[in-house]
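This view holds just a subset of the chains, kept in their places.
To keep things simple, chains are lettered A and B as they appear, and every chain counts its residues starting from 1.
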Amino acid sequence: MGILPFVAELGLVDHHCHGVLRTDSTREEFESLLTEAAAPAPGTTLFDSAVGFAVRKWCAPLLDLPRHVSPEAYLERRNSLHITEVSRTFLTATGTLAYLVDGGFQPDRLLSFRELGDLGDGAEAHEIVRLETLAEEVRASGAGPRAFADAVRAQLDASSAVGAKSVAAYRIGLALEGSRPSDEDVARAVHGWSGERCASEVLTRFLVWEAIERRLPVQFHVGYGDSDASLHRCDPLLLTDFLRATESRGVPILLLHNYPFHRNAGYLAQVFTHVYCDLGLATHALGHQASRVFAEALEIVPFGKFLYSSDAFGLPELYYLGALLFRRALSDFLASGMKQNAFTESDAVRIAHLVASDNARRVYGL
Amino acid sequence: MGILPFVAELGLVDHHCHGVLRTDSTREEFESLLTEAAAPAPGTTLFDSAVGFAVRKWCAPLLDLPRHVSPEAYLERRNSLHITEVSRTFLTATGTLAYLVDGGFQPDRLLSFRELGDLGDGAEAHEIVRLETLAEEVRASGAGPRAFADAVRAQLDASSAVGAKSVAAYRIGLALEGSRPSDEDVARAVHGWSGERCASEVLTRFLVWEAIERRLPVQFHVGYGDSDASLHRCDPLLLTDFLRATESRGVPILLLHNYPFHRNAGYLAQVFTHVYCDLGLATHALGHQASRVFAEALEIVPFGKFLYSSDAFGLPELYYLGALLFRRALSDFLASGMKQNAFTESDAVRIAHLVASDNARRVYGL
């Protein structure tokens, strides 16, 4: 099924992504960034996956290769070009008007949000501040337990980010308590901090509440990610107490990715006025099956509560596939609804704009 | 796809619903009853949802409006009519032969079960007693800790209800122990009761066991509901110990709604001889996507174990959409099976009658 013209032409706001790599990739690195696996199992290749087939089908032609070219031929051609040209090609093909970039993971390997926007056809680019990284930087700067809370506040006050992000899912899971920690609690938690990483329930809650106080929309990584996440602690339903405690503030909470808990996320986005969700990361990971899961994600979420993101990281192909497979899935959803006469074409056009950009612009105040 | 004639003509037993509102609704009230959200997020409307589109498509013609009319025009027309006429119109269109009504929530706003049956083309109407409400009434009547158990028993003995319902999911979650509490346990729990609401694991278990002793089928709210539920404590699998402990009694346990845990509910209904399930509430909430989820709900549940309910509350539109979307989903399921030659038409007709009414009549002894 082709893409509906009004969906093909949508300008996207990618409300959650990372930077692209500054350099070419070996096959090993390419495979390691293609899925959430660190490496293929012996005797297998990660090109034999939904996203691997999607690269061979959809990305090859943009490098002037035939569809379904072999992985070897694809990578050979890709590495014969300058990585900047490759990135520009794929980013431009996404049709993205604005990128909201979490630059808090491996910043040295990746383009910054400004560089990403420039390379992507001069798109708007905004920063999302990763709260755990900010906390780690504050601590590394020498702030002691008593000074920590105010130092975090000063950093957030000075930030030009349009939103904040927590990777609690990777550190402590999503079962956050609701209440706002006192500075006493924070000092105690900083005192007990061991290791490099911020992995404290109290500090996570503190960070998120500070973002909320500044009316910064807060993104949570939810569900699908690499093996460093403990997925059984990443069900968004575990956030229920926290969502109840924060609803009256009216600051948006955005549940990212969500697969395979996307129905749970849609439920939360329906029943809590301040909750929103997306299907980033999963959309390109699902390849040609993305449309079915996308339809599931839209089962009960109000259409004013669902956003687009690519969650692309490193490989420029993933920005393109994220955008393309989102368009296909949205188009399939709307075309199916129109065919069933569930809604009119003008309703479909309105939903398309809500999901592609309007919801994000409203939520982040862009 | 149209509805198979033998499905269109089925008389339904709606084994779980509530009453309809006695009065007209403002747009604010209408939106608050349309989904499980209390209110729309700023800048959005809950008409932009699957069920909102379903109202505009399916309900509008019954009020002599064109399909897909705007929310404003819909509500204006609706409020120009007498609410009793509106309710009669939608209830009659459901094709329901019998309603089993949980009248334990907001009884002052809603028609009683008898009034509902009368308005609905003179359908049979039966009461389902809400156990937590009964317990709260017994306590409010002044029964102390020692008298409580017997007072509950007397109320149940005097009740003409055909089944009982627990909202444990909203109060304590579904992780009930199996054993039957002693009167000593009950007295202790009543002694420790604070607040208005019955929210004690011991008391819930006591209430359910008393219902089972009287051979009253017991309904459990499971899954999808408003933000007052903690969905991660509402997975029906949490009932496993309780189901194991009660199976030998042979009294039916009915798992209501179940979305997004409908596959888990189907599993329980397969492996425990006394467990049954439905897809109430979700069916209309899912709008034009109800058929896919309905097919999922029927994956492994034996066809003698699945029932129809609307779980409609307040808005007469929801009774109609519950019944209509159930018929469509059942028809789609059966038509697809017949097209694949998975079963014969006479099998399909038999399944249709089981699910629409026969299972409910057998389970509740109607």
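Basically, contacts are C-beta pairs under 8 Å (C-beta built on N, C-alpha and C of every residue); 3 or more make two chains touch, one makes a residue touch a chain.
This one's a predicted model, so the numbers in the text were calculated from it and none came from an experiment.
Enquirer: Taking the 2 displayed chains as part of a homomeric complex, how many copies does that complex include in this file?
Expert: Total copy number for the complex in this file: 3.
Criterion: only the chains that are shown with their structure count from here on.
Enquirer: Let me have the rounded angstrom distance from the C-alpha centre of chain A over to the C-alpha centre of chain B, please.
Expert: Chain centroid spacing, chain A to chain B, equals 36 Å.
Enquirer: Residue numbers of chain B touching chain A in their complex, please.
Expert: 35-46, 48-50, 52-54, 56-57, 67-68, 224, 226-227, 230-232, 259-260, 282, 285-289, 292-293
Enquirer: Touching residues of chain A toward chain B in the complex: what are they?
Expert: 235, 237-238, 240-241, 243-244, 247, 250, 263-264, 267-268, 270-274, 295-296, 298-305, 337, 340-344, 347, 350-351, 354, 362
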